[in-house]
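One structure below.
Yeah, one chain of the complex is gone here, protein chain that is, but the others are all in their spots.
Up next, chain A:
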Amino acid sequence: MKVKVLCRNPDDYVRETTRDIQRVPRNYDPTLHPFEVPREYTRALNATKLERVFAKPFVASLDGHRDGISCITKHAKSLSTVISGACDGEVKLWNLPKQECLRTVQAHEGFVRGICSRFCGTSFFTVGDDKTIKQWNLEAPGYGVREEPINTILGKAVFTGIDHHQRESTFVTCGQTVDIWDEQRSSPIRSFSWGVDSFSCVRYNPVETELLASCASDRSIVLYDTRESAPLRKVVMQLRSNTLCWNPMEAYYFTCANEDYNLYTYDIRHLDVPVTVHMDHVSAVLDVDYSPTGREFVSASFDKTIRIFPKDKGHSREVYHTKRMQHVICVRWSADNKYVLSGSDEMNIRLWKANASEKLGLLSTREKAAAHYNKKLIEKFQHHPQVRRIARHRHLPGDILKQKREQREMKEARRRREQNVRKHSKPGSVPLLTEKEKHVVAVVE
């Protein structure tokens, strides 16, 4: 005999583990769940508050250097390894998860001016004040064996920066000229100069790998193509740019850190006006690095803070500082888009989270869903005054705040003055310039 029985699927009501929450059948009838906007608003407000509560970006400090950190670079193939150079010529390799120094090399006499790791992750190059380029093995030498470079090139002048090609065995240095080197040769295969006596930074474009950009001491940024015999073009700005960084996802954009407290993002096809002016620092910006996703970049400043800017926004979304952190000289964004490393004057390398309130480590699906929902809620209600107020609030040290206020006043005064001048001069003789147009002096062909 066949007995017909009503049966239910246990998947619908049995939870997977005893630690799981009870399954509840839902009825989505909107009349049963009224006041959706006020309830979501409350949730958004709570999410914003919690985001601020959990915003603890500082992860670790790596100490061991005996002088200010002058440069940091990421390992090309390993996330956990970082190489840093100090002002006393010492180079240290760090293991980030263990937060310890793996290896110390006395690489140069005087400053280590630049470090870059080879794309294959087997060796790295350093340049220093002693006019040498040295190539080092990334694997530590055996016990009792002296640390010695694989290769040493003696140059004619001091090198101030170095960068390696993304896929080929060539690298570029800058000093009095911008030189392109083959790893196998002891003399540059090509050198560019354009009426400038010193460069502070040179970078390969990571996407269009034959493109180069350099910052020169005559307040200019010069573009090169290694396939061409001459430099391409030069932009002269009002003040000197310290460093620049190419966007790793958008081939024709780069951002430069300027002495006038601002950062400028340029499109190399239209150099006469920067695409965006990023303002928030209150002192000279010393270093800049893009996130590997190309959506944001981090900048280090002489004002003892690092800031994170969205690539197309004029103001920063985040500012990091600690009491003990002095002038930040170099900054790097880790290759997994999770961390930011900053090296500063007071001999420490600091590790920060790129998203201050992000929970680290493996998340359960429910945690992930909640985090996404909260983020979306904050985004949805971002224009509401309370949410905005809480989300935008950041603590700043007193002196930075004071400087900020001061600068605002100065800017306002300048604006008023300009307005008055315009008012009292022949109409049209004092042109109305936008903020973007103010900072570029000339584009030299």
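Points to keep in mind about this one:
Just so we're on the same page, a residue touches a chain if its C-beta (ideal position, glycine included) is under 8 Å from a C-beta of that chain, and two chains touch if they have at least 3 such contacts; residues count from 1.
Assume contacts and distances are computed from a predicted model.
Considering only "Signal peptidase complex subunit 1", "Acyl-CoA thioesterase 16", "U3 small nucleolar RNA-associated protein 14 homolog A-like" or "Aminotransferase class I/classII large domain-containing protein", the record for the omitted chain gives "U3 small nucleolar RNA-associated protein 14 homolog A-like", by its UniProt protein name.
Note that of A:152, A:217, A:293 or A:419, the residue touching the chain absent from this view is A:293.
Residue in contact with the omitted chain (choice from A:120, A:410 or A:441): A:120.
The residue touching the chain not shown here, chosen from A:137, A:166 or A:357, is A:166. Only one of A:85, A:128, A:206 or A:343 touches the chain withheld from this view, namely A:206.
Of the residues in chain A, those that touch the hidden partner chain are 28, 30, 33, 36-37, 39-41, 43, 77, 79, 120, 122, 166-168, 189, 206-209, 211, 223, 225, 227-233, 248-252, 268-269, 292-293, 295, 335-338, 362, 369, 372-373, 375-377, 380-381, 383-386, 445.
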